[in-house]
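A single protein chain has been omitted from the complex, and every remaining protein chain is retained in its original position.
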Amino acid sequence: MSSHPITKYTTESSWALIESKFSPHGKETLAKLIRFLEEEVWPARELSHLQMPEDSTRWKTIVPVIEELKDRAKQLGLWNLFLSKRHYPQHGTDFTNLEYAVMAELLGRGGHMASEVVNCSAPDTGNMEVLAKYGTAEQQKKWLEPLLRGEIRSAFAMTERFIASSDATNIRTSLRLEGDEIVINGHKWWISGAGDTRTRVHILMGKSDASNPNAHEQQSVVLVPADAPGVKVIRPMKVFGYDDAPEGHCEIIYDNVRVPVSNLVLGWGKGFEIIQGRLGPGRIHHCMRAIGAASAALDLMLQRVTDPAKKTFGKYLHEHGSVIADIARSRADIESSRLLVLSAALQIDNFTAKGALKEIGIAKFFVPSMALGVIDRAIQAYGAEGVCQDQHLAKSWAELRTMRIADGPDAVHLQQQVGQRELRRVGEVVERAAAIKKKEKEILEKAGSGSKSLSHL
Amino acid sequence: MSSHPITKYTTESSWALIESKFSPHGKETLAKLIRFLEEEVWPARELSHLQMPEDSTRWKTIVPVIEELKDRAKQLGLWNLFLSKRHYPQHGTDFTNLEYAVMAELLGRGGHMASEVVNCSAPDTGNMEVLAKYGTAEQQKKWLEPLLRGEIRSAFAMTERFIASSDATNIRTSLRLEGDEIVINGHKWWISGAGDTRTRVHILMGKSDASNPNAHEQQSVVLVPADAPGVKVIRPMKVFGYDDAPEGHCEIIYDNVRVPVSNLVLGWGKGFEIIQGRLGPGRIHHCMRAIGAASAALDLMLQRVTDPAKKTFGKYLHEHGSVIADIARSRADIESSRLLVLSAALQIDNFTAKGALKEIGIAKFFVPSMALGVIDRAIQAYGAEGVCQDQHLAKSWAELRTMRIADGPDAVHLQQQVGQRELRRVGEVVERAAAIKKKEKEILEKAGSGSKSLSHL
Amino acid sequence: MSSHPITKYTTESSWALIESKFSPHGKETLAKLIRFLEEEVWPARELSHLQMPEDSTRWKTIVPVIEELKDRAKQLGLWNLFLSKRHYPQHGTDFTNLEYAVMAELLGRGGHMASEVVNCSAPDTGNMEVLAKYGTAEQQKKWLEPLLRGEIRSAFAMTERFIASSDATNIRTSLRLEGDEIVINGHKWWISGAGDTRTRVHILMGKSDASNPNAHEQQSVVLVPADAPGVKVIRPMKVFGYDDAPEGHCEIIYDNVRVPVSNLVLGWGKGFEIIQGRLGPGRIHHCMRAIGAASAALDLMLQRVTDPAKKTFGKYLHEHGSVIADIARSRADIESSRLLVLSAALQIDNFTAKGALKEIGIAKFFVPSMALGVIDRAIQAYGAEGVCQDQHLAKSWAELRTMRIADGPDAVHLQQQVGQRELRRVGEVVERAAAIKKKEKEILEKAGSGSKSLSHL
Partner (left out) sequence: MSSHPITKYTTESSWALIESKFSPHGKETLAKLIRFLEEEVWPARELSHLQMPEDSTRWKTIVPVIEELKDRAKQLGLWNLFLSKRHYPQHGTDFTNLEYAVMAELLGRGGHMASEVVNCSAPDTGNMEVLAKYGTAEQQKKWLEPLLRGEIRSAFAMTERFIASSDATNIRTSLRLEGDEIVINGHKWWISGAGDTRTRVHILMGKSDASNPNAHEQQSVVLVPADAPGVKVIRPMKVFGYDDAPEGHCEIIYDNVRVPVSNLVLGWGKGFEIIQGRLGPGRIHHCMRAIGAASAALDLMLQRVTDPAKKTFGKYLHEHGSVIADIARSRADIESSRLLVLSAALQIDNFTAKGALKEIGIAKFFVPSMALGVIDRAIQAYGAEGVCQDQHLAKSWAELRTMRIADGPDAVHLQQQVGQRELRRVGEVVERAAAIKKKEKEILEKAGSGSKSLSHL
């Protein structure tokens, strides 16, 4: 029987399916990560909370214990785990998407902290991918390298207020070339990371060529220093009452912001190309963290329903009604979701994100709803304690609720990424059915029978 | 990109996860099976329906085209695929449970017919497993060998009328030793296969030692010739409006039936042990066939919603409301379920059914409901045609509905096999949480802080 | 506390809401109906089953006990209860739609039998409404009067094979005037009642003016004697294996059928107008019978889960898992659905079906799914007995499943009847929000504050 410590967190059977796809180094690192999380990161969570003040100074706070853990992670080689050498040969680490996916689940068990500690936090991860793939040497030196070292943070500025930006062609922020400068004017919100004092750069998408007949060539991406004149952070947006300081998700007005034309990424009109590449693997990582959150919630639920101090009407909670069934369903939901996402991660490894769009789309709409369900059941088991600040459950739920909206709402993934792609299978299906029907006709004629009407599969 | 024809039926990504676990022979056989099904079996379905009369003579009908296809399957080496040499070294074939699982999905795409053609039909499969594992040489010669050759069929007689036999300790059929004979008296129903004229033996479970304090040692299993005096087949039970002739699911009274004591299997009081071994892999096979049925239903739905003859209000069906979303959900449900069952199959390969009880339990309650949902959506897309005899959908739905009841109702699997097993993880979870808490305390003391109350995962 | 016997079947609280809308005669008749059902109809169900043969002669069988009960119902004044004098002053009975709705629930508790016994069976009910509203004196004398006396039965011929007839403009059966005859050619199926030997007339819709630019004036309705030359009943359609003999739902080819032009109903091109009037109250009646079926299923479930003979693992079924919660949910579902349908029935009484289209649409998609859920839970509680012929549950489920398709599939009601009607409220909602916003602005200006962005309701 496998003795890898991951089987404390996933079933042996799902590990058995993927173990042969892990390199020895991947396996070792996974084991090391588990030890690090159990022995150093999770025990420091409480302290990290205490080191974050409740008043407005928290927007300027850099939590000391997290900085210490980052140093430790670097020493241990648990750093930039998300960036696969396969796709980013120059800056990447040794791990495949599949290997990192398993690690990402573990990181996601306790909120954002662990991801930050190993320098695998959104939006930095996607931003580093963009810079690694499309950045000039100069851009990489200035922004990518300090990001890879975890010295600075970054923001990703796409979503806009007052429009439906789930259709990115609606974006209105204007990018205008004046001499050797790009002038930026626009009103964005939900700009993650923009509240953080360590953030040095915004990767911003805007409209540079509004009259281009090809709607997918109207956008460009530029790098905006966080302290450029005209970058006005208006307020943090809240998610179900949470403001996620110190990173935050901010409303920002870009008011005649000027950056040198050398801050353009990849080229004029390449905005769409850039953001589409950016979103693939990141979605899988989000999904795995969501599975980690769900899995941790189930473990918490197990503790609660077997807690003798929480008996009601003379019975353990697990002896009441449908509690056991809820637990069983949660287990099944988690296992099936994990396998789904791991198969998508493997597809990315084999065929890049572009060859895995259906798999990514499935994961993107399937996993958040699944995880919300698991966590909601855990909240219900915890009662009032489940909705408040004494457990991570409510916050975890609120974060996952936004996953059904961010990076494209569920409906887009259902309709476009998965549904429309399924429709493309019709040709093959119809052809197969016709071939069967043709042979059926021969058989029936030979047997002297007329056909009835059953369709074929 | 993989060119194995299975990727017409499963996504490339799920095939990529398991491909390395297939032997070359497994892969070849899988490809051969696909060809056989597409070119010979499915084209013969319609004829097989026409060769089955509508009146009562159908109970005595042996469908000629199915017999021909059985010969063909034997020639092709597509025979007894379910019986893994790993567990049944003497009689088994070369395939692992995982390999057969993939094949079983394909067999399940078109009702029972294909399973019968390759001699992988329930209840014969489980019965052959019992005889191969526990039968005496004499029993094997008499019953197992002709079953393996597909010359006879068999029934499995456990469920009883008037009691709740999902709790097998309720079984009341009495087995009494008189001299060298066992006398059987009882009233059973839902005895699958008992209506078939080819059925020669009933594997029957009864109570041989009702006063044994260990409720799991009160039962024994005996082999009852189908034509033994006193075996009275009362009527076929219908499932919704279907009677499943010629096999049927029959009500049977065993009225002073006498069999020689040599027909006892394994030993007195070994009934529970026998049936528990019997149910594991069979449940996985059922689940894979269910996934095949769901997958075929989705393919039919794709054909319907793109059929120009079925436009309404000037639009294709797929252009209306939530049809595309329904298709996307069905795809996600099928993919996640398949991976779940395949991981259970692999677990059986690695640790036998006993080491895979949780995985089997998850599959058993998860898959039938999933498949019912997929097929129900397809029925809705087909409208009136979906509920009637012109498509296989309604029949397929009805068969799957019984899967939520047969071999233990959903609730038993949710509660016992999965929920209770999850509870056993509490010790480990609590221990881990305590270890983290302990380290947390040290850290907080070192930092001079008091703890708040966040629980750990 | 109310002592009306209806409170054995509905909660006191829902009865309290509607009691004042019942006339004394309505209340008395309701009580009489309850007595008749309990003392005469339900006790005769088993006999009616036994009087219906299993072989093909059942298509020609008129069940004696049902005919006797019909006489009895007439004597008791429990006859044609569905036909409200308010809308059909000449032929109607004293009852409002609301009053009949409550009666219809009771009729629906045990399949079709009770409805037939009181001459309230579909499709006769809708057909009688059509004839009462639009028939000429001659048509009424010939067809309506014997239908009202229960001497003959009728069919409604609209749905067609090979097209998507949920969009009635797709209908292709041609009606051609030749001299003083109408010539009918078409291929229909799912023609309820067409199998019954007592059926004398088909109310048929066809296309009389295919080139009319108004798609809703292309259709006409004609009365076709069941024995007219060229009316070819091809086969009964099955619903999940059930054929519903002796009425059946038949496939029919109308092959050059000729009827006198006096058989035209209302006028050329009036087909749409006629069928739309036909469908309103009938949908409510279907819904109430569905609620009756669900309510009876819940009562059966209560019996099963408290049956000492069905204990498993030492406990009553109701002591396991989520059984009690399932029962509670079923109760809540039934109560909320009933009130919804009763409010729609009252709306029809107050404003005719045309003024109640939204309410009818809500009932039409809400109730069948609700009832399917309740019955499915009861099936699960009954285990194998639940899916077979020994309980009415599986048949009841199958009938209700077709309700999600017949008279327009769920999606049509969701989208057109309810969703689109909700959208029409937008104007009013926006206006209200704007008025509030305007006052808000005044208040804020007075208070010297700038507005934030909260929308209004």
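Residue numbering begins at 1 within each chain, and the chains themselves are lettered A, B and C in the order written.
As a working rule, a contact is a pair of C-beta atoms (placed from the backbone, for glycine too) under 8 Å apart; a residue touches a chain by one contact, two chains touch by 3 or more.
The structure presented is a predicted model; accordingly, all values stated were derived computationally and were not measured.
For the chain that does not appear, the touching partners among the shown chains are A, B, C.
One of C:78, C:356 or C:405 touches the chain omitted from the figure, and that residue is C:356. Note on the undisplayed chain: of the listed residues A:16, A:41, A:65 or A:317, the one touching it is A:317. Note that of C:33, C:239, C:288 or C:340, the residue touching the chain absent from this view is C:340. The chain not shown here touches chain A at positions 55-56, 159, 162-164, 166-167, 170, 189-190, 237-243, 309-313, 317, 320-323, 379-380, 383-384, 386-389, 394-395, 397-398, 401-402, 404-406, 409-411, 414-415.
By the touch criterion stated above, the residues of chain B touching the omitted chain are 321-322, 324-325.
Against the chain not shown here, chain C presents residues 1, 8, 11-14, 16-18, 20-21, 38-40, 42-47, 49-50, 65, 109-110, 296-300, 302-303, 306, 318, 324-325, 327-329, 331-332, 335-337, 339-340, 342-344, 346-347, 350-351, 356, 358-359, 361-362, 365-366, 390-392, 411, 413-415, 418-420, 422-423, 425-426, 428-430, 432-433, 435-437, 439-440, 442-444, 447, 449, 451-457.
The rule is simple: only the chains that are shown with their structure count from here on.
The two sequence copies chain A and chain B touch through a face in which the numbers common to both exceed half of the numbers used overall. Distance between chain A and chain C, defined via averaged C-alpha coordinates, is recorded as 49 Å. Mean C-alpha positions place chain A and chain B at a centre distance of 37 Å. In chain A, the residues touching two or more other chains are 324-325.
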